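The complex appears here minus one protein chain, its other protein chains still in place.
Moving on, here comes chain A:
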Amino acid sequence: MQRIRLRYTKRGRLRFTSHRDFQRAFERALRRAEVPMAYSAGFTPHPKVSYANAAPTGVASEAEYLEIALTEPRDPEKLRVLLDESLPPGLDVIDAVEAHTSGLADRLDASVWQLRLDGVEPAEAQRAVDAFLAAETVEVRRTTKNGVRTFDARAAVTQLALVPPEASSQDAADPLAPVEPSVEQSADRPGRGSCAILRLVVRHLTPAVRPDDVLSGLRATADLAPPVPAAVTRLAQGPLDEETGTVTDPFAPDRDAASAVLSTAAGQSVATVPGGPA
């Protein structure tokens, strides 16, 4: 049984896809792409897919991860292209590796988030950021299924900074760019004019601190109240490099292991090179 790990996105208007919605869409894409899926045993067999740490509904993402189990080996890159074509634009499969290590989910230590606050002056946002960072703890409340919970939103945040608008790339790779730029002009978003863009690194702790909790924290510490809902995007997810404070590629160990396998296999007559029909 081969396991393949995929990185996918939720872009543009499809960021409103809930995790359950995505699961159904993905399993149908697997069928359309005729991927030789391994199925769970039992009365109602399900294709073996493990999802890790899905972004909340309404939040865009460039870095969602999952793992699938196959009954026949496939070339990860060919499989990626096939699945990408099978999913609607916006739900894009952008990276694939064969799993050579265990514990992908455990490697997702932290996320990099970008928050675009339309209608907020950068200076005002900067003051809020400074206040938030200066605080030891920032108590926030969130309504959950079990009632209102109060917890600290500060400790999980390892970085929080204002980025200049031009730094948040406005080219085709812009994660916030709408799916159909011709039809859906993001320039028409309400509150055009002033705009503040925050980037933050949040450690995955329990209870999980989400971008909207940080926004609540900014409101609590500095009365920052964006006039329209923030456009939130997860830019990256992976191991947190404590020294640089950056989030690194969670597929790196698999890639390293794959090249190690290849270099050992290169000297042998029969190489188990991936690349079967995809």
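Everything that follows uses one rule, which is that a contact is a pair of C-beta atoms (placed from the backbone, for glycine too) under 8 Å apart; a residue touches a chain by one contact, two chains touch by 3 or more; residues count from 1.
Methods note: contacts and distances are computed from a predicted model.
> Which one, "Heme exporter protein D", "TIGR03960 family B12-binding radical SAM protein", "Iron complex transport system permease protein" or "Urease accessory protein UreF", is the UniProt name for the chain you do not see?
Missing chain, UniProt protein name: "TIGR03960 family B12-binding radical SAM protein".
> Using the touch definition from the top, which of A:17, A:216 or A:237 touches the missing chain?
In the full complex, the listed residue that touches the missing chain is A:17.
> Can you work out which residue in A:44, A:143 or A:244 touches the chain that's missing from view?
Only one listed residue reaches the unshown chain, and that is A:44.
> With the missing chain put back, which residues of chain A would touch it? List them for me.
Interface with the chain not displayed, on the chain A side: 13-14, 16-18, 20-22, 24-25, 27-32, 39, 43-45, 57-58, 86, 88-90, 178-180, 183-186, 188-190, 228-229, 277.
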